[in-house]
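As you look at this complex, bear in mind that one protein chain is not there, while each of the others sits in place.
Letters are used for the chains, namely A, B and C, taken in the order the chains are written, and counting of residues starts over at 1 for each.
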């Protein structure tokens, strides 16, 4: 399951989608809006997406994770639009028979997402609006 | 937050307990009852606990994780009693400013839990009742 | 030939456009198109990292752009 959506993440629903009776565990990554960014206070955030490409890229990353780590299921839900401090940005869930692979695959998905899925954060800080680009603030 | 309880894990409530505005992420491990164990089908499971010691050990492991990895919060909820296939066994949630530390700390807690927290699984299989001890089935 | 070009995030601010249709020579490469656009927009010319995707996929810079392709220009991503 890959979703790029404006709505909040329904954690219970995505957990149901990733869990399975043959898996012994689910490792999850939940990204949330921080109240600071490089020392500046953040009031809120908006996220822009190139949706068609983001879905394609996430589907590719999901397939890679399934194949490389032999895990049972991978789900990714990423939000866009306006978000407040504490809101969920992204949920990644991985189910597997063994926890090692689940941890590795979950980390792989978030690492790759941050490199190659077309989503951009704009932070609204005390100093004004700031685009986050890669690891830099512009 | 450390809980050893018979009741199901309320995922939303524990996520709220571990999340914080200063953290950018939560990494979670959810252990669930598998339908097979070393090739045998599992119908259900019961978990026994030395409760007083388990809470002490989990509190120690939590403190170690907070200190070693510099993460913001660690919560652990472990169930005991009778469980069905697919039921949650344990939930571990770690919030941190950076995902590397959150992944490492979460993995640390489940690895240590499996070594030194006094909980034991009994599996009800097609071949009868089996105590799981360490990595062995007795 | 005509190609459709999209801009995202700060590049949308720099160009003042979400997308546009550009007339470019046949046989132009992704790299050539990127240079063409840097020539049109000063602020983009000053950027070291200009990512390009063709029809929703990252492609080598020497890839030839075809009529009707959807080409997207954007800064390094920052989701997650």
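Going forward, a contact is a pair of C-beta atoms (placed from the backbone, for glycine too) under 8 Å apart; a residue touches a chain by one contact, two chains touch by 3 or more.
Not measured: the values here are computed from a predicted model.
Undergrad: Which displayed chains make contact with the chain that has been left out?
TA: Among the chains that are shown, those touched by the missing chain are B.
Undergrad: Among B:15, B:42, B:75 or B:113, single out the residue that touches the unshown chain.
TA: B:113
Undergrad: Out of B:38, B:52 or B:82, which touches the unshown chain?
TA: Checking the options B:38, B:52 or B:82, the one contacting the hidden chain is B:52.
Undergrad: Under the stated touch rule, tell me which residues of chain B contact the chain that is not displayed.
TA: Residues 31, 47-50, 52-54, 56-57, 78, 89-90, 110, 113-122, 131-134, 136, 138 of chain B touch the chain that is not shown.
Here, only the chains that are shown with their structure count from here on.
Undergrad: Go through the assembly and pull out the chains touching chain B as well as chain C.
TA: Touching chain B as well as chain C, we find A.
Undergrad: Name the chain with the Cα centroid closest to the overall protein Cα centroid.
TA: A
Undergrad: Comparing centres built from CA atoms, which chain ends up most distant from chain C?
TA: Measuring from the centre of chain C, the most distant chain centre belongs to B.
Undergrad: Just give me the whole-number Å value for how far the CA centre of chain A lies from that of chain B.
TA: 23
Undergrad: Spell out, as numbers or ranges, the residues of chain A touching 2 or more other chains.
TA: 31, 110
Undergrad: Please set out, as single numbers or ranges, the residues of chain C touching at least two other chains.
TA: Within chain C, no residue touches at least two other chains.
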